[in-house]
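Missing here: one protein chain of the complex. Every other protein chain is in place.
Letters A, B and C mark the chains as written, and numbering starts fresh at 1 in each.
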Amino acid sequence: MFYREAGQFKTSYEKDQALFPIRQDKIGLGVILLIAFVVIPLTANDFFLASIMIPFLVFSLAAIGLNVLTGFCGQLSLGTGAFMGVGAYAAYKLTTIFPDVNVILLVLTSGIFSAIVGAIFGLPSLRIKGLYLAVTTLAAQFFLEWCFIRIGWLYNYNASGAIEIPTREMLGVVISGAEATPLARYFVVLSITVVIAFLISNVLRGRIGRSWMMIRDMDIAAELMGIRPLQTKLMAFAVSSYICGVAGAMMVFFWLNAAEPSSYSITLSFQILFMVILGGLGSVGGAFMGAAFIWILPIVLRAIPSMLGVDIGAETVEHLAFMVIGALIIFFLIVEPHGFARLWQIAKQKLRVWPFPY
Amino acid sequence: MKHLKTWSFAAALAVGVTAVGIAPQPVQAQDSNYVPLLTYRTGPFAGSGIFIANGMNDYLQMLNERDGGIGGVPIEIEECETSYNAQKGVECYESTKGKGALVYNPYSTGITLQLIPKASVDKIPVLSVGYGLSAAAIGNVFPWVFNAPTTYWDGASVVVKYIGEQEGGMENLQGKKIGYIFLDAGFGREPIPLLEQLAETYGFELLQYPVPVAQMQSQSSQWLNVRRDRPDYMVMWGWGAMNPTAIKEAAKIRFPMEKFIGVWWSAGEDDAGAAGQDAAGYKAMNFSGVGTDFPAIQDIKTYLVDTGKTQTDEEMLGTTLYNRGVLNSVIIAEGIRTAQELTGKKVINGEDMRMGLEALNLTEERLAELGLSGFSYPIQITCEDHAGSHPVFIQEWDGERFVKISDWIEPMSDVVRPLLEAAAADYSEKNAPWPERSEACAQ
Amino acid sequence: MNAYVGAEKLPVAGDPEREELLRVDNVSLSFGGVKAITDISFDILKGEIRAIIGPNGAGKTSMLNVINGFYHPQEGTITWQGKVRRKMKPYEAASQGIARTFQNVALFKGMTTLDNIMSGRSLKMHKNFFWQLLWRGPAEREEIEHRRKVEDIIDFLEIQAIRKTPVGRLPYGLQKRVELGRALAMEPDLLLLDEPMAGMNLEEKEDMSRFIIDVNQEFGTTIALIEHDMGVVMDLSDRVVVLDYGKKIADGPPEEVQASQAVIDAYLGVSH
């Protein structure tokens, strides 16, 4: 009843091409932003902010980044973790070299380095497709991980081999380092994620986004229509890696506070890939849903036994969580291979025609 | 199918909504002292982690069962599984710190590094018993971090000292080759600066064999290199699945086991046991007692193992790493007791705990009172020295069990201490602005 | 045979006044020893509808692939608007004004009809990445300007109703029509159609024939098409080239070709 587009007529192409052409969707987005920027900061406790919302947003951004490459341009990558790592190490080096520059600016700049690295490892994509390409991105993953361990310069030759984030302020508020409150870090992460998500949505609906989807759907036809495959794919690699790099830098600067090379391991790559697949390939909104599912579900699963008062060991819970996540992944792939984004659309479709079944 | 889709989406939504609902509220338990234990009983490091987790758990639980806790207040123990994973470790930290956590034992150098800067902000001390950041020994720079009884650098100096003794004097180290095989992570790399320094001082050659975490279980290349380089001694800094593999590989290339010395984290019975008789002669450092001949361990058996209140098997009691976990909990318990004495409070908080740990003095008499006579070298922590650089001993695997073969060996504090201070200064400079110590010294 | 009413042909066949758009000279193509095309030469004049016919496996599609640079012939040259070329990247052909449709519809399945046709405008849109990021302003204006052109094509092809439908869900006939629209959006000088009517029913074929003729006459687009339906070919095309086993066996106006003994033999499968 309340989700009807009847009576909303587009009188110009501008309106028809808006990100959210249906009025209810616009209102919905407004409500979500209101919750994110006002309600959550007012009500949530530190644990919720620091351990649920911040990682969720960081992962959402990374999932958007990978989605650009895999969901929109159709290039399967298993090197996301390493590209995030490049961002993190670059941002860390930048803060060492330019201690006085605003840390947010440095985090945003660090993405450029991972964009360059991403584009270099994207070069084979001209000749290699599908699963084969996935294996070459694994080369990036393992090689870069090795670099993070072996190149002492990257972590300022710390004896520990880890990067530790210094305390930095912006407008008198501490936003990075241990003293930064979860609330301050939350606002930074939220703002960066929302802005990048908005900007990339613009790209995705325009000429460049279309050229990526052309390559994804039918690369030969795209090429015969004047799309330069290498240029287009490399751009997707660069843009995707930029976003992942920023997410990786945020991960260490505003969430973990310190990172070892193993923080950016293949496990992270898989985690992000799951978010993208379960959320829905080729959907920015889906990236958020997938990130929420993959990050929050285990936390919930771990909390369930103690909530129910069942006394089982922490590791048993962990094992059960693994089983349940694995089973749910398979379940959702079977039920809807196009991810939560498609489920969301189906749900909206139902609302639209409600109370009639079709 | 259509219905299934709608339902599953509803389910997913419900999960999301519940997630928001379950965010735990900060609870300050009024009638107990809350000690979260960051453990790992799963993952590649579980082989070592389970022993530690059981040891830590059992001693505290035994105090609850036998004495009703510490100072009449029960200890609330909560395990949080980290799988040795830094992300999960931080999540565990965030989810437990609001409940009035007294102290954290991350059992991972990676997680320790993440908690160090948070400790002073959240006012909860970090206790890394014989691991973590060596430089944290400098109490004036790291008032919230404790790494008693000794640091990796102290340990590395003991190894070199011991090798020197074997060779009949430190001067005989000249021209010798010492191989260092280590887990290529923060943990394994910690001692390198000290080893390099000692190599320069004593004129031996240090050969490094890093083992990446992903390659822990296939070390044949590292050991082939060892075979080629023919070092006179091998020193190992390993953990989890790395240990048994390394010892097996060493046996495979016929490296003389009696010249292979591990850090105290490579001292597990399962580590050496994997190669059985072939590992006879393998040595490891240790600072906690081996065996069950301690009244406190017997109490654990009586109160917990025999009554089935623990996951610990009887065979696990008294093993090196299990006892290490016990020692860890002894330090926690004594820290709580000291804090109670200092503050006069029964239920303490993290700040009190910090004072308690800083004033910790585990004398020989006190150890005897605890039923742990000779279990550990007397441990004393001071405001300046949070590690204490206590001596360690060497134990040898005889094919079936570890046997203590040396006296307590003092580390080369004269070399180590200045390096620790330099490292602490370096840390605070790299992490500027690092807070100045503002906590008063309780002693 | 005579179902195609209204298909009025312009008398262009062999018209010396007409400018030559494309010339293929002695082109040969083989894959690992298997000859697909042997020594073929023909030309396409500006404004005509040129048909390429032949039995299955005659090398027709390979010929189109050679023309738009997807395959590189081992021998021979191609002259495009007076310039000789031998080897080029497929995307260069597009920028020179060659567009095509495919035998098995090669639409972008995940995209809507509108986006598919908009994709044909890719080469004509130039606003860079940073304008795209902002959207408001130049990028949006450019998008709308091209959207207008695309809407004209949508009107022309009478597919307004399926504008926002993902093409994967459309029936085959409509997909072919969208594919034609996509090629038209490129505003090509030469339009290559690979079996535009394969798998269509009579009514759909009539519609498609009408579109092809309209495109040719209204926009003056030169068309080269491959088609199996001889009726369609005879009615639509100005000139026909016939291939068999990779060789050219006839070339000329439909009636002439139809009468050629070689062509009849080829179609009846007389062994050579």
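In this text, a contact is a pair of C-beta atoms (placed from the backbone, for glycine too) under 8 Å apart; a residue touches a chain by one contact, two chains touch by 3 or more.
One rule holds in what follows: contacts and distances are computed from a predicted model.
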Listed names "Cation:proton antiporter", "NADH-quinone oxidoreductase subunit J", "Amino acid/amide ABC transporter membrane protein 1 (HAAT family)" or "Sarcosine oxidase subunit gamma", matching UniProt entry of the absent chain: "Amino acid/amide ABC transporter membrane protein 1 (HAAT family)"
Given A:E145, A:D217 or A:E260, the one touching the chain that is not displayed: A:E145
Full-complex contact with the absent chain, from A:L69, A:A221, A:A303 or A:L343: A:A221
Which of A:I128, A:V174 or A:L199 contacts the chain that the document leaves out: A:I128
On chain B, residues whose C-beta touches the chain left out of the figure: 41-44, 46-47, 49-50, 184, 208-210, 212, 214-218, 220-221, 224-225, 227-228, 240-241, 244-245, 248, 252-254, 270, 273-274
Contact set of chain A toward the excluded chain (per top definition): 70, 76, 124, 127-128, 130-132, 134-136, 138-139, 142-143, 145-146, 149-150, 220-221, 224, 266, 270, 273-274, 277, 281, 315-316, 318-330, 333-334, 337
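By definition in this document, only the chains that are shown with their structure count from here on.
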Furthest chain, CA centroid comparison against chain A: C
Two chains sharing the most C-beta contacts: A-B
Per-chain CA centroid nearest to the all-protein CA mean: A
Centroid spacing, where centroids are CA-atom means, of chain A and chain C in whole angstrom: 42
Cα-centroid distance, chain B relative to chain C, in whole angstrom: 73
Rounded Å distance between chain A and chain B, as computed from the means of their C-alpha atoms: 35
Sequence positions of chain C contacting 2 or more other chains: none
Chain A residues touching chain C - in the complex, by the definition given at the top: 13-14, 17, 199-200, 202-203, 205-211, 213-214, 216-218, 220-229, 235, 239, 282
Of chain A, residues touching chain B in the complex: 44-48, 50-52, 55, 96, 99, 142, 146, 149, 156, 158-162, 164-167, 177-179, 255-263, 265, 289, 292-293, 296-297, 299-300, 302-303, 307, 313-315, 317-319, 331-332, 335-336, 340, 343-344, 346-347, 350
Residue numbers on chain C that touch chain A, as the complex places them: 68, 70, 89-91, 93-95, 99-100, 102, 106-111, 115, 118-123, 125, 127, 129, 132-135, 139-140, 142-144, 147-148, 151, 182, 186
